[in-house]
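Have a look at the structure that comes next, please.
Only one protein chain is missing; all other protein chains are in place.
What follows is subunit A.
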Amino acid sequence: MGPDGRVVALAGALRARGVRVGSGEVVTAVRALGVVDAGSRDDVRLALRAVLCGRPGDLPAFDAAFAEVFGAAVPDARIAPVDLGGGSTLALPRVAVPDAPPAPRTAGLEPVVVPAAFSDVELLHDKDFADYTDAERAAARTVLRELARRGPTRLGRRTRPSHGRGRPDPAATLRAALRTGGEPLRLPRRRRTPAPRALVLVLDVSGSMAPYARMLLQYAQAAAAARSRVEVFAFGTRLTRLTLELRSSRDPDRALERAAEAVDDWAGGTRIGASLGTLNREHGRRLGRGAVVVLLSDGWDRGEPELLAAEMARLRRSAHRVVWLNPLKATPGYAPLAAGMAAALPHADHFIPGHSLGSVAELAALLSGGLHTTPGGA
């Protein structure tokens, strides 16, 4: 096999491992081989890696694919292989990184809600997710998808022409002045336009929460597909990032399936504090400043309440708003007495039920306009 054939084989091996390699990159890779020492295995490896990888998560897949196509390393007396061992596990996030934004949704694929189903949905409004039948879950899905289109916004940096308000627009002022003999009689203005605010959904998928998490995951999948800047995480005993899985497929069922596969502790115990710690440390950048963080959990934490309180405090300091959804809140006479919930609640801006379509609608209303009024805790 010549060098070109090997590059093609390598591209195939990478694709088999889930790395996206386009034909343009294969051509570039062949060019790259022309300008490095083709006799040095390591030079070839590093050159191909620079061309064919696009994210830190690709690097382990590349090493495996390279070994498969080019054979295992023979000790090279000239160059020590670059060590990607210990240090990289610190620097690289332990989960994959997000994919490209989803392709634009084609209109017309949305199932249309027929009136009969709609009235069914009205009946479902207050029904607890845990009591749903399969048919009801399916009916609720359309509603969740609609609700997921609404989300938090903030004023962006981009501007549009406006009447009366906003800052003067020099370019438009000049154009207007040219029409009036160079006299700036009119002062057009521009104002800032709304931009999507980052939304982070963190779902507790442990035992008792599973029926709610499944429904919220549908909401999350629809939100990730419809909006930019949405991140989704799940936790039981540890935190798993699901954004990639939820975005990787245009088919919502397949996306949910992949997300479910990625979480390995469905129905296990709960360590909320430790999971939020992982979120704060390893994904702090992704939260950015100014994200709205939505947590779904009943607050039954097997970890230490002090840890949960500290991580919640940290989260609230870096986020714009923290919203806590607790399905138990819908229970008459509920009081947040569980140690975890009691520790976390002072650090939440909003506390709402999250057990039914009605409460998800409440969440959607809150996200798309109600966040400015902060009641301060429960």
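Going forward, a contact is a pair of C-beta atoms (placed from the backbone, for glycine too) under 8 Å apart; a residue touches a chain by one contact, two chains touch by 3 or more; residues count from 1.
In the analysis below, contacts and distances are computed from a predicted model.
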| item | value |
| --- | --- |
| Chain left out of the displayed complex - its UniProt protein name, from "3-methyl-2-oxobutanoate dehydrogenase (2-methylpropanoyl-transferring)", "Spore coat protein", "Sugar ABC transporter permease" or "ATPase" | "ATPase" |
| Sole residue of A:Leu59, A:Ala226 or A:Ala260 that reaches the chain not shown, by the stated touch rule | A:Leu59 |
| Hidden partner chain, touching residue among A:Ala16, A:Ala50, A:Ala138 or A:Ala365 | A:Ala50 |
| Residue of A:Gly18, A:Gly156 or A:Gly269 in touch with the missing chain, whole complex considered | A:Gly156 |
| For subunit A, residues in touch with the removed chain | 20, 22, 24-25, 28, 31-32, 35-37, 42-43, 46-47, 49-51, 53-56, 59, 79, 82-84, 87-88, 90-92, 97-101, 156-158, 170-171, 173-174, 177-178, 182-184, 195, 228-229, 277, 280-281, 284-286, 288, 310, 314 |
